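What follows is an incomplete set of chains from the complex, kept in their original frame.
When the chains are written out, they are named A and B in that same order, and each has its own residue count from 1.
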Amino acid sequence: MKAARIVKPKEPLQVQDLETPKPKGSQVLVKVLASGVCHSDIHLWEGGYEGPEGQFLKTTDRGVKYPVTPGHEIAGSIEAISEESQSLFAKGDKVLVYPWVGEGTCPACRIGEENLCDKPRSLGIYVDGGYADHVLVPSYRYLVKIGNEEGDNLDINEAATLSCSALTAYNAVKNANLRPDDNLVVVGAGGLGLMAMQLAKAVTGAKIVAMDLEDEKLKQARKDGHADYTVNSKKEDPVKTVMELTDKMGADAVIDFVNASKTVETDMQILRRRAKVVLVGLYGGELKLNLVTMPTRAYRLIGSYTGSLSDLTELVSLAKRKIIKPLVSDRFKLDQATEALSKLKDGKVMGRGVINP
Amino acid sequence: MKAARIVKPKEPLQVQDLETPKPKGSQVLVKVLASGVCHSDIHLWEGGYEGPEGQFLKTTDRGVKYPVTPGHEIAGSIEAISEESQSLFAKGDKVLVYPWVGEGTCPACRIGEENLCDKPRSLGIYVDGGYADHVLVPSYRYLVKIGNEEGDNLDINEAATLSCSALTAYNAVKNANLRPDDNLVVVGAGGLGLMAMQLAKAVTGAKIVAMDLEDEKLKQARKDGHADYTVNSKKEDPVKTVMELTDKMGADAVIDFVNASKTVETDMQILRRRAKVVLVGLYGGELKLNLVTMPTRAYRLIGSYTGSLSDLTELVSLAKRKIIKPLVSDRFKLDQATEALSKLKDGKVMGRGVINP
């Protein structure tokens, strides 16, 4: 099998010939048809990211070992399967791979939230992932069937993006715990923000205010994200505008897909008493948090990281019925993996890029 | 009627003769038998408190008007009642007054969480309270019956402390959402901390680690708070100790009754992935919050402010059955109100002080 691997951080990925693994026990070999290219792949490629106070947080300190095959948004078809799971899956089934694999016995894993495992074993990060023509999945449990017969109505490239991009948006929306008369502010109207708006519209009934620095994105937020209102925080005072939009009460919830010092500082000024701020982005930096306001205003800051296997199953159902519509904008071949990452890093990918090995 | 009132911030309270109000509509006149003396009464007395960066946050900016009668932990007996509520209460009934009155139509009030109202009308803060021989309660809805026949087993002074001190501890414990195999760290083993430990023991089954700077309090935490472990963070490294006590995993939840820069900085270093930090204290200051760790570690910071009327009803049930035991240490007469506040301010009240008008 062929895989585009990071052999050394910051160097171009190498397409290597590896031995195709044979699934044992509950393992499954999946032929990769589409593998999404995610911002966090860039951190893996660069060997780390900027932490607070300018320190560089190395991926190897978090347990990553190079060389590694990136790719955690994987859609494909079952190539080989052990006897154990033959009653559930068959060779040729179209599947989505849940990449947020946990060690299996921590409190989070016990309730199916392996994305929050104490000792994660995520595919494409700690274990070889989907920038390859094949991927070994540790158990059939991590597969969500998307075809055959029904699969026709779910595009394989769009499907791939569900397992990280849409999943992260969905879990964030769930963490905001919205009611139909709530005002939700979505900070960052990029791919994740747009999907969060679609999902909030589909399952909560809340009013949606999209906030971004670019008019182009806000226009799309109105169109594809069903945003009720938009705020360009470069052109207008976001605090003043949100207060006006919410009858001077403030937002009931903010989901921040940027999560930088500057955005969260603004978030904290547009909150209604009892409001939740769901922090999702990995931009980083620090917030000077006024501690007394936390109890007196009954605020909640909620860190939200990807989503559960159950969330992914629900997303597949919504996507099949076209209630949500992921945006795939760029497609690459396996030997274009370095190009795919560079283009994303340079901010030139409008929706989601996908590799078709 | 007589009331000990703050006429001007920082000056001694004056015992004034006021006209005894006549209850109209759903109002109730309660004869005050015991009125707890709370730390937040000191803020009211001083006209505000220190905010971040040394600024003084004035109570008048939050809507307080002087002169005002403090006192929000009120137990007493019904003196006069309108026709409307006679099927529910009778003259002479022993009652606890829920002081966290809301305006009644905001989303919090609609679900019985008036303590989190958008426009609070709390007794003893925005409206005259319990440092008086009588108090006018805006509706019979804010009363919880504690006698007669059954009332005999609930001490009136202990009862008074349920409506703020114990209520705040209880809501904090609920917000921590504990499971029996969780490790809970309670920061601050004073009156509220001790009550939180009793409550956590009574209704969650979690393991309890008490943290404080004084051995005397930690000793009491073991005895009356049923703490499984104690940490003196002045004498030992709290991070190291908690990590050892939790098999290097960290705490599943921290309830911080101090909520100062220093304590919360420590809190953030002893957390297991997915952990909650419940912020309760009003000590204040700032926290430099590392934003990226919020999503990656899936942390939650939860501001917790007093509790709901339903919580208070539950507390009364627990107190009647001696499952929890509030600690009343000092008793004062109405004309000793200034002395009561001064003694509390000087840190010379070990449990809770109560005024018996």
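FYI, a residue touches a chain if its C-beta (ideal position, glycine included) is under 8 Å from a C-beta of that chain, and two chains touch if they have at least 3 such contacts.
The model shown is predicted, which means the values in this text are computed figures rather than measured ones.
How many subunits, all of the same sequence, make up the entire complex in this structure file, 2 of them being shown?
The whole assembly in this structure file has 4 copies of the sequence.
Note that in this section only the chains that are shown with their structure count from here on.
Go ahead and note the Å separation of the Cα centroids belonging to chain A and chain B.
For chain A versus chain B, the centre distance works out to 40 Å.
Please name which positions on chain B make contact with chain A in the complex.
49, 51-52, 107-108, 116-118, 179, 181, 249, 252, 259-261, 264, 272-274, 279-305
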